[in-house]
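For this view, one protein chain was removed and the others were kept in their places.
For reference, chains read A and B in written order, and residue numbers begin at 1 within each chain.
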Amino acid sequence: MASQIYQAVVDGILVGGVYALMAVGLTLIFGVLDIINIAQGVLVILGAYLSYSLSTRAHIDLFTGLLITIPVMFIIGVVIHWAFIRRLRGSERTSMTLLVTYAAALIIEGVLYMLYGADNVQLKASYTTSSVHLLGFYLPWIYVYGFILAVVLVLAVYLLLYRSRFGRTIRATMQDETAARLVGIDVNRVSALTFGIGVAVTAVGGMMYGATNAFNANSGYDLISRLLAIIILGGLGSIGGALAASVFMITLESVVTIWEPTWAIAVFYAALVLVLVIRPQGFFGRKEVRAQ
Amino acid sequence: MTLSRDKLPRAGGLIVLLALAIAFPWLFSNPAVTNYGVFAMIFVTVASAWNLFSGYSGYISLGHAVFYGSGAYVMGVAAKAWHLEGTAVFELLPLCALAGAVIAVPFGLVALRVRRHTFIVVTIAVFFIFQLMAFNFSFTGGSSGLSSPFLSWTQASFNLSFYDIALACAVGTIVISWLIRRSTFGLRLRAIRDDEDRARGLGVKTMRVKLSAFVISGALTSLIGAVWFYYETQVQPQTGFDPLFDLTVVLMAFLGGYGSVAGPVLGALLIEPGTLWLNSQPQLSGIAEIVLGAVFLAVVLFVPRGIIPAGGEWITKLRTRGKPAVVPAVAMTKESVPAGTPGGEK
Partner (left out) sequence: MRPSLPWFSKTALAAAVTVLTAGSLAACGTSASGGAGGSSKGPISIGASLSLTGDFSADGQAFDKGYKLWAKDVNASGGIGGRQVKLTVLNDASNPNQAVTNYQTLMNSDHVDLTFGPFSSLITTPAASVAARGGYALIEGAGGAPTVFNSPPNQADHNIFDVSLPIADEMMPFVDYIKSLPPAKRPKTAAYPMAQDPFADPPVQAAQKALQALGVKTVYSKVFPEEVADYKAPADQVASQKPDLVVLGSTDVPTVGAFMQAFEQQHYTPKMFIPAAGPDQGQAFTSAVGAANANGVMVPNGWFPGYANPQSQQMVKQYVKTYGGNASGVNADVAEAYAVGQVAAQAVKATGGTDNAKIIKYLHSGASISSVQGPVKFDSLGENGAAAAFIFQWQNKGNYTQVLPAGASGSKSILATKPSWSS
């Protein structure tokens, strides 16, 4: 029994890394722009398909391919922001963005169906099925790389936010948009770049998801509710919180799976509700500064 | 605006509308058309029920499928347990509504403690817990779901009867929504939406007010969920508790005009038949989703406050020929006016 629990914890940490990669972009966008990006799940799949095209057509390694998919996704993000998000104003902005991003998700999904068909595909490389034997566990390379990448990415985004000039403008916008505007910050530009960065980071999450699961255009819907739960638990806008919450939630889920796989997700959501009732701002969140 | 002569056209408009709704299946009696009517009425009810909580209070619920699915399952389980068949099953409808109300109390007590995004995510989480319960318990039929009892109506009378039942639910919900809106209760709800802390400061018992609206909304949603189940003849965890259900309902409310009585009705009348029609066009298959997404985008971007408020403003502007209107609030502030309170209504 003990060995099963250890195995479940190892699984939870490794899979949690993949979820963190998918959640970081969402929480960043959420924190800065104050919107729920329903399209995040579909953007993950878009990132996965981009990597798929590069690896099957041009035979570029999955990780090398990120050098191309990240900038491409950044541009897609900036375009989505410029075309749709930027225009939304006013008291119902939150709900509006919910709908706009849902619409964007529908369109992206439709386009992916047209381009790739409905058959499931998976990203393949030598390291997606091989593993390293460590302390009695087989650790699949793809998850190990993914976890390292998640930590690196979280650090990078953290440094960007807390050690750079641009980061200061982002954080200022996060805390008080009006005040940021008053001190001369171009809030629109900051928002566009943040949305772009959030979507760019998702390219990595998409590649990792595609390398660990078979997917088609419709797979994104299963993801969004979990990702939302994770970023709320981690605290909105908290990058480190997203990683911690991913690992915590997925570990909890995989431990429960030992006894009752069918109740595992229920425990996941019940834990979320419980935590929020006790601590509405999540693990690492600041108090809601924009409470209406 | 309280002059009695103004009430006349309003009442007249209502009667025309109701007469039209009742006459609809007689004007277009083909079951292929009345089917659209049934789904439209189901979603008019859902959107109005959602709106009388979320639209008035500002708490966006993405968990109303909890009530919809529970209503369906309560009817299925009860009919099976008590061996009900045929029209006798409809006697369970009050029970289904009651079940929705009962579920809404603990759900609301937990979820309504948090606000805005966090509230949205808590409702999603509760929604998934309910879907999982439907999957995992044996009395819900697990992943196979439940089939409805047999109803031996012919095709035409089947659609017609369900249309009438769904229409009755829709009219009832609209009336309740309208009564709430013009009551002090509705005023308190909107005070919460505008500024909850100030509302509390002014002595509004916010939790009690929010919870009451949530319970009423949940009961009505459960009621129509049960009707849907009997029409559809089966419910399964992923159809009763469908994650896209709530997004569709929010979209309906926003398209028509969020927070107004009539907005969600119009939104549902446009979106539900529109989506069904769009998907069933063979020449559009493959791009239906893209078209749908594009329409949603266009609506949110160009008519951001919904058709009814936008239309109201447009007519007001037309009528006053650009001179300051009777109610200058619209012209003065762009954003502080809650959607759904255009020119005329007070």
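Keep this in mind: a residue touches a chain if its C-beta (ideal position, glycine included) is under 8 Å from a C-beta of that chain, and two chains touch if they have at least 3 such contacts.
No experiment lies behind these values; they were computed from the predicted model shown.
Q: What chains on display are touched by the one that is not shown?
A: Per the contact definition above, the missing chain touches A, B.
Q: Which residue from B:G145, B:G218 or B:G259 sits in contact with the chain not drawn here?
A: B:G145
Q: In the full complex, which of B:L62, B:L160 or B:I307 touches the chain missing from this view?
A: Answer from the full complex: B:I307 touches the omitted chain.
Q: Hey, which of A:W82, A:Y113, A:Y145 or A:F166 is the one touching the hidden chain?
A: A:Y113
Q: Could you pull out which residues of chain A are in touch with the chain that's been left out?
A: 3-4, 7-8, 11-12, 14-15, 19, 109-110, 113, 117-122, 124, 128-131, 133, 138, 140, 212-219, 222-223, 226, 253-254, 257-258, 260-262, 264-265
Q: Residue by residue, what part of chain B touches the chain that was omitted?
A: 1, 5-6, 9-10, 12-14, 16-17, 20-21, 24, 27-28, 30-33, 35-36, 39, 132, 135, 141-145, 147-150, 152-155, 158-159, 231-234, 236, 238-239, 260-262, 265-266, 269-270, 273, 276-277, 279-282, 285-286, 288-289, 307-308, 311-312, 315, 319, 342-345
Everything below uses one rule, namely that only the chains that are shown with their structure count from here on.
Q: So, what's the distance in Å between the C-alpha centres of chain B and chain A?
A: Chain A and chain B have C-alpha centres separated by 31 Å.
Q: For chain B, which residues count as touching chain A in their complex?
A: Checking each residue of chain B against chain A gives 58, 60, 110-111, 113-118, 120-122, 124-126, 128-129, 132-133, 135-136, 195-197, 243-244, 247, 250-251, 254, 258, 286-290, 292-294, 296-297, 300-301, 304-305, 334-336, 338-339.
Q: Enumerate the contact residues on chain A facing chain B in the complex.
A: Contacts found on chain A: 30, 36, 38, 84, 87-92, 94-96, 98-100, 102-107, 109-111, 113-114, 221, 225, 228-229, 232, 236, 262-263, 265-266, 269-270, 272-273, 276-277, 280, 288, 291-292.
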